[in-house]
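The complex appears here minus one protein chain, its other protein chains still in place.
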Amino acid sequence: MRPRFRTPRKQLVALAVDWTLLLYLSYCVFFLINHWYRALVLVSPVYRVPFPPYGYLVAIAATLLLAVVWQNLGTSIGWKGVGLALVRSDSGPASFGLRLRRIVPDLITWALALVGAVLLLLPPVGLFTLLNGVARGTGISFVPGLALWPRAPWPIALGEATLCLLSLALLAFGVWLAVNALWGFLWPARKGREPWCDRVVRARAVPASELEVTGPKRRWWRTSFGLVTVLLIAFTIYVGWLATEISLKTFVRRAATTGYLWGWIVTPDFTYFVNPDPVLQDSILGALIETVFMALMATALGLVFAFPLSFLGARNIMTTGPVGWLVYTVTRGFFNVVRSIETIIWAVVFAVWVKFGPFAGVLALATHTIAALGKLYSEQVEAIDPGPVEAMAASGARRWQVIRYGVIPQIVPSFLAFTLYRWDINVRMSTVIGLVGGGGIGRILFYYKNEILWHQVGAVMAVIVVVVWLMDYVSGRVRERIS
Amino acid sequence: MREPGFLRPKPAGLAALGVLWQRVAVTLADALFIAYLFLMSSYCVSRAATGTGSYLLVPWWVLLVVVVEVVAGWQALGTSLAMKATGLSVVDASMRPTPFTRRVARYLAWHVSFLPLLGTLAALWDRDHLSWHDRWTGTRWARVEESPSSRRPWRRTSWGWSILLALAVTLTAGAFITKVDLGALLTGAPKSAIVWRRIVQPDWSLLSDGISLLTVTLFMALMATLFAILFAVPLSFLAARNLMRGVVGRSVYTIVRGVMSVVRSIEPIVWAIIFVVWVRVGAFPGVLALFVHSIADLVKLYSERLESIDPGPVEAITAAGGNRAQVILYGIIPQIINPYLSFTLYRWDINVRMATIIGVVGGGGIGNPLYLATRQWEWRQAGMYMLLIVVAVWAIDYLSSRLRERLS
Partner (left out) sequence: MTEPHLVIEHVTKVYARGEVLALSDVSLTVNRGEFAVLIGLSGSGKSTLLRCINRLIEPTSGRILLGGVDVTKARGAELRQLRRKIGMVFQHFNLVKRSSVLTNVLAGRLGYAPAGGTLVGRFPKEDLERARACLERVGLLEKMYVRADELSGGQQQRVGIARALMQEPQILLADEPVSALDPATSSSVLQYLEQMNLEDGVTVICALHFLSLARRYGTRIVALKGGGIVFEGLPAEIDEVRFKEIYGEDAQEVEVR
């Protein structure tokens, strides 16, 4: 089934990129329209220009049309990025007329492909509906809200379910036939021919590296992708400036009133450096030791758990069977999700679990460390030299022996380097995790800032700078020694 | 041609310190190590016994005596950790390892020469830089190449066990200092389970609000990165050792490197706290905080890359008579465009992650409502925001790594 469905992936990626960029551009345009309407007509700051519901469809369709036109008439960012170029079937340069003629077939191709993709969704949706109906029928609550039929005596329910299954099977078969035919028509790669839209106008899409370089590269301001890139950057800066409410006026105006606090910060007050502050029950030095040990424990914990997990997340070790693939996907998914949530949020969650304090901080740091180190480690495992592993497997060693003697010796230096890198990051994170109740020096910093004791804030900041800088320097030197 | 080392006159007196500093440093390092072990062990013991930790259970002079004795004994009778790290060892006159009885004799002799302190200081004036106890037992310090046959597995060495001991003591002390409480994990589990159950059932009514907040967050990261590039690129040239030569150049280099190090050591969240006081709560202080930190980080990455460029084209263009600007433009810049772009993408990825949480201290973006939701125990709302964060960060992480692959 697969070869029939093979579409030119590069063209798909290129279209996705171009379409997304144009959608983004249209978003920027709408944003600016809203902004200028508010500024000129002086309505409230949350007023939005009324946008008709069909407007979204129009925008999507218009950007798709624009993307296809752009791809054909020039070299779009997507085509430049994937490295494609349009030429005539006899490898001559594609004239403007040919490009113009290609637009309509290209549009039809993508529209039909969209239809095909929607068709493919029918069987899964049908199956889902069926399952849910069966669940409702038997009384088990699957997903609330989607009821197909009320409770009925079980023979009738069984009969209805069987009928549904049969018709679903027929539907799936029909869809498969239709999509096969459609895509076979649009992209007859099996027959070794060009896609239909190219065949109709006698053109070809070739990798850009195959083109002969016959002249100097066109200057960027004369290419469509160069101009659109500039447009994108300009719009982004403008919209970003407005969206993030940057105001240099405020910055300068308030600099005078807040300048004093800089003066206070750089004259630090170290009275509570060794002596505990009576309110906080802790001294800066004590909090510092707590912070460093938090990072240490988190790195150790993370290392211990990430090490075995990394093998589960390495493609070259895991993907020898369907079970392996599943484990690999789940592990990688876990790494990505947990990594995406920053340590501070984890600290909030763990503070609920084990109450405020350094332990919550350790757990939060460790969780993020496991995911981050796990990802780095498994990438390293995937990049090993397969030679020794092959040799060992060929001589009859078991899987764990191959890992122990063939894989691990290759990865130890980089594992150490990554661990040190992570240790460095953990020290930085642990200095601020106290802000949300994680313990360590961040708690003290936040307290002093809330009490507007800026001299003490300066002292804490000075200590943080020295410690982080020291850790950074030491870890950098040790990493140099390792490599 | 060089004169053979042993024919060169040996410095005497205080000048000998220049040659002997290594021995002093090694002894100091060992002393610090032993002191650390002692302090941490006392902390563990006191915490386990009485519940309050104290680093010094004994008067400070006891600590001093113990440290000095242990270090001297360790260095005399075996190979201390610092000695192993630097490759020094105690050998006899013919550069061979000393037998154990001689080592014991050396240790005892050390007491005699150390107590009046003269014996060890005599090494400064000695002809062969030997102290009294070295002279009496016929031993000396030397850096000896370890032959593979004489290398013992770590399990049979004192320094190997000392590392293990240090690891055990550190982890135990760490567990005490960070108040590891496995019981709390169990008792808090039911409450935490409620939280988790709510987080994975996000409140979809907040989808549109969340998306607009996310947009602001993404723009924050973009603006910070774009504007940071503007400042980081020129600064990186000032922070590259191979480009900044001469007295003026070196001082500029040191200042720029120093300032950037300090700025980098302060996390963006702390910068955000400062900027919130400066320009009031909103997305603007978040942008400023990320901007400032990004400049420092980018300057470090950029300048490290500049310091390892291929000097060939630079040589060629200098040889052809180009001035400084032409050398930079034609020899350096074409080499560094791709690495610079790669670092910028890496930094953008980090900025997006930071931007999601900088709202916690008032920096705007999705961090603020997320934090408020957790404070108010609205975990389904928090779950929605967390879901959006995961999707956005994952997408940008993927994009950034794919683009960086293409660049190299």
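Remarks
Residue numbering begins at 1 within each chain, and the chains themselves are lettered A and B in the order written.
Basically, contacts are C-beta pairs under 8 Å (C-beta built on N, C-alpha and C of every residue); 3 or more make two chains touch, one makes a residue touch a chain.
It should be emphasised that the depicted structure is a prediction, and the values quoted were computed from it without experimental measurement.
Every shown chain touched by the omitted chain in the complete complex is listed here: A, B. Interface note: of B:I317, B:L345, B:V361 or B:I389, the residue touching the hidden chain in the full complex is B:I317.
From the options B:S46, B:T157, B:Q335 or B:S401, the residue with contact to the chain not on display is B:Q335. Residue-wise, the contact with the chain that is not shown comes from A:V213, picked out of A:V41, A:V125, A:V213 or A:A394.
Although one chain is not displayed, its contacts with chain A can still be listed: residues 213-217.
Contact between chain B and the unshown chain involves residues 1-2, 312-313, 315-323, 325-326, 329-331, 334-335, 337-338.
To be clear about the criterion, only the chains that are shown with their structure count from here on.
Averaging C-alpha coordinates per chain places the centre of chain A 28 Å away from that of chain B. Within the complex formed with chain B, the residues of chain A that make contact are 81, 233, 236-237, 239-241, 243-247, 250-251, 254-255, 258, 261, 265, 289-290, 293-294, 296-297, 300, 336-337, 339-342, 344-345, 348-349, 352-355, 357-359, 361-362, 428-429, 431-432, 435-436, 439, 445-446, 449, 461, 464-466, 468-469, 472.
Touching chain A in their complex are the following residues of chain B: 170-171, 173-175, 177-181, 184-185, 188-189, 191-192, 195, 199, 215-216, 219-220, 222-223, 226, 261-262, 264-267, 269-270, 273-274, 277-280, 282-284, 286-288, 353-354, 356-357, 360-361, 364, 370-371, 374, 386, 389-390, 393-394, 397, 406.
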